[in-house]
Every structure is written in C-alpha cells, then in structure tokens.
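The complex appears here minus one protein chain, its other protein chains still in place.
Here is chain A:
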Amino acid sequence: MFDSIIQNIFNGLQWGSFYSLIALGYTLVYGVLTLINFAHGDIFMVGAYIAFFVATFFLKAASGLPGWVVLTLTLPLTMILTACVGVTLERIAYRPLRRKGANRLYVVITALMCGLILENGNLALLGASRKSFPELVDKVIYTTGAVSMTNLKIAVILSAILVFCLLQFIVTRTKIGMAMRAISYDKFAVPLMGIPIDTIIVFTFILGSSMAGLAGLLYSMSYPILDPYMGALIGWKAFIAAVVGGIGDIRGAFFGGFLLGFVEILVVAFFPSTFRDLIAFSILLLILVYKPTGLFGIAKTTKI
C-alpha cells in the first residue's frame, strides 16, 4: 500500500510536469496580453511533431550517431522551430486584430480557430496514421522495493522545475521581464516610455511556444505515439490548471499543473478510473468557488 502511494506520487509528478509546462505558456501570454491563447495546446502538438521529424532526420542523416547526441541536437532545434510557429501565429492571426483594436473576445475565437487549423492541417498534410517516436536514450529502470522510476521520468520532472525557475528569473529579475510586467500593467502608457511593445509580445510568444516545444519533445519520449489531436485535450486541461493556479501567475501555472496531475492520478489510484475526470474537475471547481481568482491570483492587479 505504502509502495503504491509513493509510486503514484511519482506518476503524478510526471503527468503534472506536462500540464505545468503547457500551463506556463498559457499564463505568459495571458499575463502580457490578457489573451487566452487556445491554440497553445496545438502548438504543443506541433512541437511533438517537429521533435519527431528533427529526431528522425538526424537518425537517418547521420546514422551511427549516439542517441544522446541526437537528443542534444533535437532539443534546441525543436524549441526554436516551435517558437517560430508560435510567432508566425501571432504575426498572422493576433497582431492584425490587435492593431485594429478588436475586442478580446474576437481574439480568443481567432485563437480557437488557429488551434483547429493546426490540428486539421496536420491531419490533411500527414495523414491519419500514427507516428511512433524513436527511442533516443536507452531507458534505465531504477527499482527500489516495489517503486520503479525511469531516467526519463526524472528528466521530465527536473525539466519542469528548471523551466519554472528560469521563467520566474526572466520575469522578475531581467529588464525584458520588467517590460513584460509593465505591458500587463498598462498597455497604453508603455509605448510612451519607449518600450517596443511588439518586440516584447513576440518575445513572450517565443518563450511560451518554446516551452510547448520542450513539452512536446518530452511528452513524445514518454508516450511515443503521436496523433494530430493529441494536443486538444491536454491543452484544455492545462488551461484549466492555469486558471485554478491563478492565470497570469507563473507560480500559479506551475502548481496548478502539478495539482491537476496529482488529483487525476490519485483519483484513479483510489476510485474506479471512470470517476477520474468527474472527481478531478469537481475538486478544481470547489477550489474556484472558494477562490475565484485561482490559488495564486489576486483580483485586479498586475498579473504575471
């Protein structure tokens, strides 16, 4: 019994890491633009596919390369290319609307459409057949008692923590982070101070999308079957996690993601798994009823 609890805590940590990584992207964009970027889950999916194509390219082009070399090449390339996708989306879809001063509602609906375009574009271009992600690093299983860990699980959890620390540092300790916070405080006064608002917004999208790319790579290494709709559900759930944590707050997204991961895993561990989403989301609903701004959110002040 004790062993299974420990095991489930590790399972929850791994599953929560993915929610956290994606929720961070939601929160960054929301913090700066007060825009819920619903296409973010599908950017995560695109990240997973980019990781797949980059990894298979290196495995084919330079066969004989050890797996960890391929991984170190794949990791930055995936993040850069996914960031490009995120920035393109901002350029094509969100910026023109922002320039015209469109209501936030229309931007959110545009984001939803962008997500659907990414999903169905992928389906049309690559076909319905699943992709299997190649195994880049040899899996090592560490077993103590009845608790099993793999090196991949540890890497996933560590990267989520690392990314959180990095983002927290960028937002609170650097000049560009200060500019991001300034935009979230007052979008109209900021250009008057000589801060290039578009550059800062692009930077925000680069940060958020590259985190989604990283999540995509780690996810496809842990669950090595890719399909065009893989980002939809996990994107929705990560968004809920970000809201529960207090959307716009980086700590909120991080803890919200882990909270949702834990609740989902522990519900399955102690109840029939049919109840998973029912109980998990009832708990989150209860949290929101008592604290509508989320765990770390503060009503109506600067966010991020």
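Everything below uses one rule, namely that a residue touches a chain if its C-beta (ideal position, glycine included) is under 8 Å from a C-beta of that chain, and two chains touch if they have at least 3 such contacts; residues count from 1.
Heads up, the rule we're going with is that contacts and distances are computed from a predicted model.
Per the UniProt record, the absent chain's protein name among "Multicomponent Na+:H+ antiporter subunit A", "Crp/Fnr family transcriptional regulator", "Branched-chain amino acid ABC transporter substr ate-binding protein" or "[FeFe] hydrogenase, group A" is "Branched-chain amino acid ABC transporter substr ate-binding protein". Interface note for the absent chain: among A:Ala146, A:Cys165 or A:Leu286, the touching residue is A:Ala146. When the omitted chain is restored, the residue from A:Tyr106, A:Tyr185 or A:Tyr223 that touches it is A:Tyr223.
In the full complex, chain A touches the omitted chain through residues 3-4, 7-8, 11, 14-15, 123, 127-130, 132, 135, 139, 141, 143, 146, 148, 150, 152-153, 223-225, 227, 229-230, 233, 264-266, 268-269, 272-274, 276-277.
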